[in-house]
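Would you mind keeping the following structure in view while I ask a few things?
Note that this complex is displayed minus one protein chain, with the remaining chains in position.
Labels A, B, C, D, E, F, G, H and I are assigned to the chains in the order they are written; within every chain, residues are numbered from 1.
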Amino acid sequence: MKDTIISELYTKEDATAAILVAKKQMGLKWEEIAEKIGMNPVWTHSACMGMNAFPQDKAEAIATLLDLPADTVDALTESPTKIWSQTVPTDPCIYRFYEIVGVYGPTLKALIHEEFGDGIMSAIDFDMSVTRVPDEKGDRVKVEMSGKYLSYNAW
Amino acid sequence: MKDTIISELYTKEDATAAILVAKKQMGLKWEEIAEKIGMNPVWTHSACMGMNAFPQDKAEAIATLLDLPADTVDALTESPTKIWSQTVPTDPCIYRFYEIVGVYGPTLKALIHEEFGDGIMSAIDFDMSVTRVPDEKGDRVKVEMSGKYLSYNAW
Amino acid sequence: MKDTIISELYTKEDATAAILVAKKQMGLKWEEIAEKIGMNPVWTHSACMGMNAFPQDKAEAIATLLDLPADTVDALTESPTKIWSQTVPTDPCIYRFYEIVGVYGPTLKALIHEEFGDGIMSAIDFDMSVTRVPDEKGDRVKVEMSGKYLSYNAW
Amino acid sequence: MKDTIISELYTKEDATAAILVAKKQMGLKWEEIAEKIGMNPVWTHSACMGMNAFPQDKAEAIATLLDLPADTVDALTESPTKIWSQTVPTDPCIYRFYEIVGVYGPTLKALIHEEFGDGIMSAIDFDMSVTRVPDEKGDRVKVEMSGKYLSYNAW
Amino acid sequence: MKDTIISELYTKEDATAAILVAKKQMGLKWEEIAEKIGMNPVWTHSACMGMNAFPQDKAEAIATLLDLPADTVDALTESPTKIWSQTVPTDPCIYRFYEIVGVYGPTLKALIHEEFGDGIMSAIDFDMSVTRVPDEKGDRVKVEMSGKYLSYNAW
Amino acid sequence: MKDTIISELYTKEDATAAILVAKKQMGLKWEEIAEKIGMNPVWTHSACMGMNAFPQDKAEAIATLLDLPADTVDALTESPTKIWSQTVPTDPCIYRFYEIVGVYGPTLKALIHEEFGDGIMSAIDFDMSVTRVPDEKGDRVKVEMSGKYLSYNAW
Amino acid sequence: MKDTIISELYTKEDATAAILVAKKQMGLKWEEIAEKIGMNPVWTHSACMGMNAFPQDKAEAIATLLDLPADTVDALTESPTKIWSQTVPTDPCIYRFYEIVGVYGPTLKALIHEEFGDGIMSAIDFDMSVTRVPDEKGDRVKVEMSGKYLSYNAW
Amino acid sequence: MKDTIISELYTKEDATAAILVAKKQMGLKWEEIAEKIGMNPVWTHSACMGMNAFPQDKAEAIATLLDLPADTVDALTESPTKIWSQTVPTDPCIYRFYEIVGVYGPTLKALIHEEFGDGIMSAIDFDMSVTRVPDEKGDRVKVEMSGKYLSYNAW
Amino acid sequence: MKDTIISELYTKEDATAAILVAKKQMGLKWEEIAEKIGMNPVWTHSACMGMNAFPQDKAEAIATLLDLPADTVDALTESPTKIWSQTVPTDPCIYRFYEIVGVYGPTLKALIHEEFGDGIMSAIDFDMSVTRVPDEKGDRVKVEMSGKYLSYNAW
Partner (left out) sequence: MKDTIISELYTKEDATAAILVAKKQMGLKWEEIAEKIGMNPVWTHSACMGMNAFPQDKAEAIATLLDLPADTVDALTESPTKIWSQTVPTDPCIYRFYEIVGVYGPTLKALIHEEFGDGIMSAIDFDMSVTRVPDEKGDRVKVEMSGKYLSYNAW
C-alpha cells in the first residue's frame, strides 16, 4: 500500500486533532467555543469530534476562531460516518448511559407507545443539552433529549 | 430436575404477568396506574416489569388497585436482578437510545468533565421522565434524566 | 415460576400461530389475505408475524376473514417489540439482503448525502414492495423501498 | 516485517484514495463521474470504493477523467475482496438498512417463496438505484433493487 | 402464551422427528431411503433434516415408504428457514470443513476469479456428493461440490 | 517498542508480498506458476499466501522462477501459523462455502458416519482441486476435496 | 410443534440421565464403572456423557452393569454430535485447561513442528489419562495425552 | 501521540524479535537453546515468546548464548502480561488442543473431583513436556501436564 | 427426549429452589442461616446458590435447619459446575465489580508482581467477606478478599 497517496487525504480525524491542539493552546472550554460560534455545546463538541457535520458558516467560524488549517473547513462540513468500536462502552461515565438504556429502554418504549401510538423518538431530528442542577444532597447532572415523534405507517 | 420444587417459587416474572393480565382486564394505562399509586409513570412501569423494587406501601397499593395474588407484594419489593439479554437492542424504539449513547456518549462525558470535574452521572440515584411536547412540525418526545454527580476520589 | 399466571397472557406469538393454522386450513396465500383486507402483502405478512401493529379495522378484518379467537384482535393491534435473534441471518434468502447492506451500505450513504444532504432514509415512515419482473434470462425479484428523508439538525 | 516490500504493492485502497483526492480537487459529484463514464452512480461509487471490479474500458475512462496514476487501472479491474468490519453497522444511515433486513427479512423470504417457489434473490446478478421522490410531506428516498431469482435444485 | 394454539402447528421439526423414529424402527440407512425415493443421499438427508424442501412427489414417496403422519407431506414441501445456531461448529467432523473454508477460502476465490472472472460459485444451484475412495494408506472421504458460476454484472 | 529490531525479521507476509509483486510484473497466472513448479494450483496459491509450507525444492523453484529475494526461500518453508480474522467470512465468494458448511455440515457428518463409522475426514492429510465444468445452462465450478478418513479410537 | 412425536426419540441425553441416576443409586464411581467394563475412566466418562460412541459390546456391558432401559444401548452406540455451548468455559477446573492452551498453544505448535515437521497432533486418534501423583508439597494432577502425528501433505 | 517517547521502551516483543533473529542466524533449534541454558524446551520457548518470565541467571545465559542487546535481560525477567487475541484459536495445530478441552473438559473435571475432591489442577504451579513416541502405525505426540492440585476451602 | 428419565435427577438447582422456598417461609436472612450452621455468609450464600460444595456436616446442618427434602444433602455436597451465562454482567450491582476488574486489573497485577514476584492470587484457596462500614458521608460497603499467593515455577 502506498502510504503517500493515502496521506494526501485530509480527514475529519485531522480536523479533530487540529481543533484539540488549538483548543489547548488557547485555553478554551467547549462551552466557550460553542458560545463564540453561536451553537449548543453538545452539538459543537459532537461536530468537532467528527460525529456531526458543521454548516458552512459554523465551520468557517470555528476555523477562524481557532486559526485552523485551510482544509479543515471542508473536512468539518462533510457528512460524517458515525462509527463506535465498543459495542458496550467501558468508560464508566458513558457506560452508565448504556445501563440506563438497558434498564429503562422497555419503559421508554411503553410510555412512548401509550402517549403517541406505535412509533419512535427520532435520533436524527434530535437535540440534547447537559446542565448542572444545584442540589443540597449533591449537585445533579441533568440531560434533556428531544426528538421528533415518528409514527409507523401501515400501507 | 424436579419442576415441582422450582414451581413453588413466586418470582418477579409471575408478578409482572399478573399485573399485565389485570391491567388489560381493567383497561388501565400506565399513567393511570402511576397516578393512583402516587408515583411517576417511568418508575412505575419499570418496577412492574421487575427492573426496580417497590417500597412496601407502593407494592400494597398496586396489589390492592389491581387485585393481585397475595405473594405479589413480596415479589414486588424484592431487589431485582437487572438482566437484559440483547447487548445491542434490536427494537427500533429502544435502539435509537442506544445509538444516541454511541454518537453522543463521548460528548456527554466531555461536558460532564468540563462542568463538574472528573466523575460521572449516577444511574442509581437517578430519575427520568417522558413527556409530549407539541410542535407544529410534528410533536416531540422529551426525555429528561437527572442523576447525582459522583466524583472520583484520589486516595 | 407459576406457569399458570403466565399462560393467561395472550401474546402476539399466539396471534401469529392462530393465523398460520387458519391460513393453512383455508388454503390462502399472503397475497390473497392482503388483498381481502385491503393492504400490501409486505405489510400484511409483517404484521401477522408480529413485527408491525394492525390498525383496529384491519385487525378486525383479518380476524373475521380467518375466524380467529376473540383475543387476537387486541394482540394484533398492540405495538410490537421487534426482536431478531440472529445478528447475522443464516437463512440464505435473508442473508443476501444482509450482504447487500454490507457491500452497498457505504454507497447508499454516499448517494443519499450527495442528493439530499446530511441525513438518512427513515425505516419508520417507510414502505416496501416485492414484485416479479419477467426476464428472458430468468425472472427477477424486484424490491422497492421508499422511506422519508430525515435531515440531521444542528442546534 | 520488511515494510519496503509490502509498500511496493499498489492496492485497491491506493486507488480509492487517489480517486477521492482527485474528485475533491476537480469538484465532481459521484453522479457526474458516473454519467461521464456511462455507468450507474451506485455501481460507480461501489467500484471506486473497491467493492466491485471495473471493466477494463471503464477503469481507463475513470483514470483519464480523474488523471489517476498509471497503476490505478490495474487495481480497479482486480476482483475485490469484499470485507466489512462491523457485523452490525453503527452509522445511522447504514444501520437503518440493517434494521429493515431484521424486521422485514422473514417477510421478503415468505413473499419470494410464495411468488417464485423455493429460492432466493441473487446478490450477484443484481443492480440497484437510489432516487429522490418529491413528496409534500417531505421528499422520500427510493431504493430499487433487482436481482435474478435463483431456484434451489433437488438432486 | 397459549401453548395449545402453538401446538396445533405441524412443523418441519415434527416431520424430522417422525422420520428419525420411523427410520430407526425400520432399520433403514439414509442411502437406502435415498435410493428408494430416487434421490441423492446428501440431498435426501438434508431435506429430511428440514434444510431443503421436498418436491411434492418425493415428499409423498418418503411418507409412503416410512408410513409418516398425514401432515408430514405438507411440512416437507414447505420452503425451509435455514438456521444454524453455532457460528463456528464445535463438532469435530463438521469443524474440519469450517477449517478448510478458513484455510483455503481465499485460494478458492483466487482460482475462481482466475478461471471465470469476477464472480462466485452458487450455493443455491448446487449439488454435492460424498463417496468412499479405497486407499492403501487408509480410505479417503471424497466430497464433490458443483455450483453454477454466477458472474457479477456491472450496470 | 523498537521498530528497528522487529523489522529485521523476514516473515511469510514479506514472502507473499514479494510473490505478488513479481507475479504482476511477469504477468503470470497462478495456474502457470503451479505448472512451472510442478504442483497443484490450489496448493500453490495457498502456500504462496502463507497458509502452507513449501518443501525446500519447491520453495527454491518458485524463488528462481520469480526471482525472489534470498530470505524468501526460508520464509516459504517455515511451518505457517494459520490465522483468519473473520469468524464468518464477508466476501461473497468465500461466504458461500461457509454457508454450505452451515447447511450441509450435519449431512456430511451423517453420511460419513453411515459409510465409515464414527470418525471424520482429515483436513490435514487432504487435497483439493477447482475445475471448470462446461454446462449449457451456464458453466459450473467443481470443487473436489479428498481427505483421509480418521476413526475415533476407544481406549 | 407436536411434542408427542419428538418425545418418541430416545437420545443420548436420555442415556446420560439414565446412567447418572443408576450410578447414584448403586453408589459407583466412574473408575469402578470403567474397570468393570474394561475401559479407561476418561473414555468411559466421556462416552457416558454422550461425547463418544460406545462399541456395541461395551454399551451392552454398561447397560447390564447399571440395568439401563432397553433403548440405551442403541443411543450409546450412535456417533455423537459434539457440542459445547461455552466458547470459553467458565468453570474454574475446565477454564485452567483453556488457559493452558492460550498460554502454551504456540509453544506446543513450535515444538511439534521442530520435532516432527509441518503437522499436528490428532484429536481423533487420541487417548488421555488422568492420574494422581503424590508430592510432599501437595499432590499433583497428571494429565497425559497421546495423539497420532498427522503430517500436512503437499500436492 | 509522540512516537518518539513510546519507542524508548524496550519491551518483551523486542526481546522476542531479537531472539528469533539470532536463533535463525545461529541455526539453533529450541531444544538446543533449552539444553544449553539448562531448562525444558516447553518452558524455554514460552519464556522467549514473552509468556513466562526468565529467572535472572537464565535470562543472562540466553543473552550470552545468542549475543542479545543489553536491554534484553531486563525485558526477559519482567513478569509477562499473557494476552492471546483469538478466543478460539484458528491454527489447526493449536485448535486441536482447544477441541480436546471442549470435548474432554467435563471429563477431566469429573475425574479430578472423584480422585481429589472439590478442586482444580493449577495452571500456575504447572509444568509440561512434549515428546515423540515411536509407533508402527505412525509416531505419536505425547503431551504430559502436571499441575498441583488446589482444593477449594470452605470458610 | 424422555423427560421422565431426566426428571429423576435431583440437581443443585432443585436444592437451591428448596432452600429459597424454605428460607422465605421461615423468614430467615442469609446471615442468620450462616450463623446457625457456623459458616461465613459469603460462603453460605454461594454454596446455597450451587456455586460451592457443602462439606457433609454443613449440608446436613442446613437441611435440618430448613427441613429440606432428603436428596438435598447429596446435591449440596456435589462438586459444582460453575457456569455464568453473561460474559459481562448487566445487573448494576454486579457490573460495578466487573468494572473494577477492568479499571484496576492491571494495577492489581503490577502490585502483586512487585510485592510477591511473578505469580497470582488464588481464586480457589480463597475467602471473602462483605461488611458495612459506617461513614458520616454515607455508609460504605467493604469487601475483603484473601487468596493464597501462587508462584509461577520455571522448569
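Quick note on the criterion: a residue touches a chain if its C-beta (ideal position, glycine included) is under 8 Å from a C-beta of that chain, and two chains touch if they have at least 3 such contacts.
Here the structure is a predicted model, which means the values were calculated and not measured.
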- Note on the structure: Among G:W30, G:Y95, G:F126 or G:Y152, contact with the omitted chain is made only by G:Y95
- Any idea which of B:L108, B:V130 or B:L150 touches the chain not displayed? B:L150
- Looking at B:K12, B:H45, B:R96 or B:K109, which makes contact with the chain not pictured? B:K109
- By the contact definition given up top, give the residues of chain I that touch the hidden chain. 29-31, 41-42, 45-46, 49, 51, 82, 84, 87-89, 91-94, 96-116, 119-123, 126, 128, 130, 132-133, 135, 137-149
- Task: Spell out the interface residues on chain B facing the chain that's missing from view.
- Result: 39-40, 42-43, 47, 52-55, 58, 79-81, 106, 109, 113, 117-120, 122, 124-127, 150-155
- Absent-chain interface residues of chain G come out as 88, 90, 92, 95, 99, 102-103
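The criterion applied here is as follows: only the chains that are shown with their structure count from here on.
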- Query: Touching chain B and chain I alike: which chains?
  - Reply: A
- What is the size of the turn, to the nearest 5°, that moves the C-alpha atoms of chain C onto the matching ones in chain G? 145
- Message: Assuming a repeat means more than half of the contact pairs shared by residue number, which candidate in D-E, C-D or C-E repeats B-I?
- Response: C-E
- Message: Suppose each chain is reduced to the average of its Cα coordinates; what separation in Å results between chain A and chain I?
- Response: 43
- Item | For chain A, residues that touch 2 or more chains besides their own | 42, 81-82, 84, 88, 92, 99, 102-103, 106, 109, 113, 119-120, 122-124, 126, 150
- Task: Identify every two-chain combination in which the chains touch.
- Result: A-B, A-C, A-D, A-I, B-C, B-D, B-I, C-D, C-E, C-F, D-E, D-F, E-F, E-G, E-H, F-G, F-H, G-H, G-I, H-I
